[in-house]
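Here the complex is missing one protein chain, while the rest keep their positions.
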Amino acid sequence: MKEIGIGVIGTAFMGKAHSIAYAAAGTVFGDGLRPRLEMLCDIDAERVRAKQAEMGFARATTDYRDVVADPAVELISICVPNAMHREIAVAALAAGKHVWCEKPMATSVAEAEAMLAAARGSDCQTLLGYNYTQNPLVRAARDLIDEGAIGRVIGFHGVYDVDNEADPERPFSWRMSREASGTGANADVMCHLVSMAHLMTGSEITRVVGDYDTVHRERRDPVDPARLRNVDNDDVCMALAHFASGIKGTLRVSRVAWGRKCGLRWEIHGAQGMICHDQERLNEIQLYTRSEDPRQQGFRTILSGQYHEPYAAFLPNAGHGLGFIDVKVCELRQLLRAIETGEPAWPAFADGIKIERVMDAIDRSALSGEWVDV
Amino acid sequence: MKEIGIGVIGTAFMGKAHSIAYAAAGTVFGDGLRPRLEMLCDIDAERVRAKQAEMGFARATTDYRDVVADPAVELISICVPNAMHREIAVAALAAGKHVWCEKPMATSVAEAEAMLAAARGSDCQTLLGYNYTQNPLVRAARDLIDEGAIGRVIGFHGVYDVDNEADPERPFSWRMSREASGTGANADVMCHLVSMAHLMTGSEITRVVGDYDTVHRERRDPVDPARLRNVDNDDVCMALAHFASGIKGTLRVSRVAWGRKCGLRWEIHGAQGMICHDQERLNEIQLYTRSEDPRQQGFRTILSGQYHEPYAAFLPNAGHGLGFIDVKVCELRQLLRAIETGEPAWPAFADGIKIERVMDAIDRSALSGEWVDV
Amino acid sequence: MKEIGIGVIGTAFMGKAHSIAYAAAGTVFGDGLRPRLEMLCDIDAERVRAKQAEMGFARATTDYRDVVADPAVELISICVPNAMHREIAVAALAAGKHVWCEKPMATSVAEAEAMLAAARGSDCQTLLGYNYTQNPLVRAARDLIDEGAIGRVIGFHGVYDVDNEADPERPFSWRMSREASGTGANADVMCHLVSMAHLMTGSEITRVVGDYDTVHRERRDPVDPARLRNVDNDDVCMALAHFASGIKGTLRVSRVAWGRKCGLRWEIHGAQGMICHDQERLNEIQLYTRSEDPRQQGFRTILSGQYHEPYAAFLPNAGHGLGFIDVKVCELRQLLRAIETGEPAWPAFADGIKIERVMDAIDRSALSGEWVDV
Partner (left out) sequence: MKEIGIGVIGTAFMGKAHSIAYAAAGTVFGDGLRPRLEMLCDIDAERVRAKQAEMGFARATTDYRDVVADPAVELISICVPNAMHREIAVAALAAGKHVWCEKPMATSVAEAEAMLAAARGSDCQTLLGYNYTQNPLVRAARDLIDEGAIGRVIGFHGVYDVDNEADPERPFSWRMSREASGTGANADVMCHLVSMAHLMTGSEITRVVGDYDTVHRERRDPVDPARLRNVDNDDVCMALAHFASGIKGTLRVSRVAWGRKCGLRWEIHGAQGMICHDQERLNEIQLYTRSEDPRQQGFRTILSGQYHEPYAAFLPNAGHGLGFIDVKVCELRQLLRAIETGEPAWPAFADGIKIERVMDAIDRSALSGEWVDV
């Protein structure tokens, strides 16, 4: 196996998930590039030293520029706050490093455009961390659609509900301020749903009408609980959408939906069937196809199995279950292959900017009250 | 038990369902008014004679005016095509008969207004057959919300998908022509969803932006299959909505959604919990409330039981299951009580017209591309 | 429609359910015999008069012999405690009346044999109220099996859990005494499961090893709560079983299983597939058959529909849902057809005695600790 030198920037949840994926990939797939953990970066010197040892990196630094400049590093993971994505990605690509960047791509379309320009100006591969789209079962569903299992696609309808901010007693945070963090559920949650809409339809959203709701308009200041702070971005974001292919759909997300932990649920309607998925049951899809015998017709609950590529690299038999981190390994696999073959993975920066533009269009529509073009 | 004389106009599915409900009500409830089957009406003379015998009515007629004029008839069921609702309802109310009218209320807001005026000009009770809202479990959910089980209501999101017209090979019918039948899924399917939105939120939709999609735009003529006919009303109807109470929501319906047989699914989001329902599992609701111990938190699947009034009138123990027709009996119960007490049932004509106005507003918005007031 | 005169003995839950079914049958089916409610019987004079009016019977009595002797009565429902089944059934059959008798058949095999002898000595039809076996979807599953949908039947595994007596604080009742009521869960709950095992396998249990458990061994006296009473029959009853066809299976029932309201769940395993059912979702079955494409294989959730005879007599479209009482109407349909055609319905007395013998064998085995022949 040929090796590839890895740098990871950021050591929180996503930095950790990327590092686990890098450590597993060689064993899981047994072919292709084998990641070699070169350098870990975090702005906290003490933390990065501790994590280097835990995670098994050869070197550590507090300055991302060290990673970018390191000749042994060939692929860089960007797992830091969104506001830093542009700067690091542009530097890494300029230095000829491949980039695996967490989602969303950036904090504005302009930033995303700068990142895309840097990617286009390089020979490097990029991949955005829209992990739910990398689930082997979701990709198998995509294949089945391509093969005609549900006929012509006629609609996409998706919801992504979480309850991160559902408790009205949760104190105010920077995430609840438009000035500090931009849109709310639109930025944080909608991007996942748009990525899924684009993947599953094989098309792109071109026109939307959106609406926002802020259901908990005041929250206590975290330091001075007697002081109420204004929440001025969206707890809930809803849109009607038109796609380039001519189909229509609906999108809805909420960060205040009690009981939904990772409630990304979508349906793709076809002229001859339907496929549905619920991320909280990530090892199942529901498939309805027409049946000769109406007495036997119904939605089929399909469990992840060895026939859903690359499940077999993890587990020999169906029903044993992949987890979030396994799917992160699948995601990495896409990027490693892109690096080997020169064929871009999905969603690369060129795909991610289309997601950013949809969120931007929803924002413009929600503020203006009009249908807008993406 | 005091009796009440019944006339039923229409002998298809709904006429039959009403007749079964009338025959069962006395035995099921054992108190209140006991229906006495007086007169059955159908325009087909042979059919109405046969059905009179099967269903146990005392008399039969082919002219609805005989039912309206019959002094023994006190309550009239209107189970005929929508275009006839206004004429019969107005006549029945003018004759001092109570009216149980199938949904939707009428084929236009103007007709519905005429019906409402007739009801207001009488001392009679009216009820519209929005049967899904009469499910004991749904009403119990409504009670739980009123008692604060999920806190302040913050959103309503509903879908009603069916596959009646999903097959692209189904021939053209009058239902697919705007001229012949008005809107498509909006009229046939959306009305149910709006009735549920109004019941569950205890509020009303006041503003919408809507969109239509006709996914199968040509269908074969039923007589001359070589001839393709244009479908010019909506297979799919979607809307974003604002409610009088200040909350927002989403509504989506389709008549071409493969695999959904009676796919009326809704969620009501609260500041402290959530309730969800799927009509295909009519004996279950999902309830999420906050838990002291996070290890134990989750959606509860609640089965219909004797504690969900009036389930106990049907079955002594939970989990045995009510069906569509039982819920129709519950619906009748509401009307019989309204007649006894003079307190209107829900949804009476005064409630139904608000549903009609929402569908009308969605139509105006879908055609104009703008947010419109209901 | 030809009419048939009906007598109902017993006015509690089952007497009521039978009466609702009789009142509905003509309207629902529109052909065959139309029940005419002749005489209602209850030992409580006041109650029977009230119920006669509510339920619409022509006459009432407190003596079942009046029903048996009434020339207008042709079919008698026996809805009284099990200990009275034999006496009434034998008298009714001797008088040439058809009999619809609630389950279980009797309180001993000897009583059941006397009932069977009476049936054999008459020209009358009999039917036992094993209502779960009359669900249109269950019968459709039976048809699918006969047609080979899951290949050769290779096993039956069933559970019936309820929580009627789950609360340890529920006071002692006669049901908890072997002397007063015989076996516990074996008599009350297992009979349903055995009826389902016999129907679905098309075979009969011939050999068992059984076990009992009494998990709440002392309960408070209902009158004197300070006094603890011994529970000496089974809360839980379990068995391994062999069938005449050569297959094997397992059976388990409990009356102390918290959360199960009507938890009759069974699986029938085939050489080419599997079918599963859960009575708490009576409008669904799960069907697994082999798939050409492993990526698409999974259990199908089939909703009750118009293609599951006689669903279409109730509702025109799938997914609207039948309830327990509708299934009781289906059950009646079987008996009315048997009366018309002379072809026995299932389970008639000749079938019911086989169910009784299995419960008796389980009891003998649980007491002896040995495998026993039925």
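Lettered A, B and C in written order, each chain numbered from 1.
The rule is simple: contacts are C-beta pairs under 8 Å (C-beta built on N, C-alpha and C of every residue); 3 or more make two chains touch, one makes a residue touch a chain.
This structure is a prediction, so every number in the text was calculated from the model and none was measured.
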### Task
Touching the absent chain in the whole complex: find that residue among C:Arg47, C:His157, C:Arg178 or C:Arg220.
C:His157
### Task
Specify the residue from the set C:Ala271, C:Ala350 or C:Leu367 that touches the hidden chain.
C:Ala271
### Message
Touch as defined at the start, partner being the missing chain; which of C:Pro168, C:Gly202 or C:Pro225 qualifies?
### Response
C:Pro168
### Task
Could I get the residues of chain B that touch the absent chain, sorted low to high?
140, 143-144, 149, 287, 289, 294-303, 305, 307-308
### Positions on chain C contacted by the hidden chain, ascending
150-151, 154-155, 157, 159, 166-168, 209, 211, 213, 215-216, 236, 238-240, 247-248, 250, 252, 254, 256-260, 269-274, 288-290, 297-299, 369-371
### Query
In the complete complex, which positions of chain A touch the hidden chain?
1, 13, 16, 19-20, 23-24, 26-31, 34, 50-51, 53-56, 162, 164, 260-263, 279-284, 303, 305, 314-326
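Here is the rule we go by: only the chains that are shown with their structure count from here on.
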### Task
Sort the chain contact graph into one of these: line, ring, star, complete or other.
complete
### Task
Have a look and report which chain pair racks up the highest count of C-beta pairs in contact.
B-C
### Query
So how far apart, in whole Å, are chain A and chain C when each is placed at the average of its C-alpha atoms?
53
### Query
Between chain B and chain C, what is the separation of their C-alpha centroids in Å?
34
### Query
Of all residues in chain A, which are in touch with two or more distinct other chains?
289, 297-299
